[in-house]
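Only a single protein chain was left out; the remaining protein chains are all shown in position.
And now, chain A:
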């Protein structure tokens, strides 16, 4: 398994124009193991996730690829309790969340980059979004790296699709700095331009924590330790 050296990771995460403070949060990062066992999620008669078992070791980066509608997003959402399960275990860092308190802890351990970023019914600024990560400095640092920090006072519904995605990525990195140990990234590069894809693929690779990323982006998948393929709600390992 490729373990990025922390110093290199910090340089990557902060870019050349590194603020020294960035090194602090990134040096404290580490991964947690995720074990999914016999997980099924249904939507009425449709079995979106079908008896899935998978393992992400602490610090390991795993890509989840597969056709549209194969169940990747549903799986990630189930890890966060945003999606109910009909059976199975989802153990992160030794705990299978059941109570509301455990789910709260789970969501803090596992920051999420949603595939469909909310623009909301209500005005919320980029700044407020970054702040919601719980670690403003880290989120702003990554937003700077991604070129969206200047939009701080802009309401989210006025951003372009790619700008919005960059903001949610920055937020997720901030949340990693706030005690996150497994990043759940759902198509994090889908709306990005060519440069943005490269940058984000590099940022993900540099993250010294566990990563489970659902993606159709070969560059992102190629930089993961392992690639799993989903088809019709089931998972199998593939070689890239």
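Here is the rule we go by: contacts are C-beta pairs under 8 Å (C-beta built on N, C-alpha and C of every residue); 3 or more make two chains touch, one makes a residue touch a chain; residues count from 1.
In this section, contacts and distances are computed from a predicted model.
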Per UniProt, the name of the complex member that is left out, chosen from "Lactate utilization protein", "Metal ABC transporter permease", "Electron transfer flavoprotein subunit beta" or "Cysteine desulfurase": "Metal ABC transporter permease"
Option touching the unshown chain, where A:25, A:112 or A:173 are the choices: A:112
Residue among A:124, A:137, A:190 or A:231 that touches the chain left out of view: A:124
Identified contact with the non-displayed chain, of A:26, A:49, A:80 or A:220: A:80
Where the missing chain touches chain A, by residue: 80, 82, 100, 104, 107-108, 111-112, 114, 118, 120-125, 128-129, 131-134, 153-156, 175
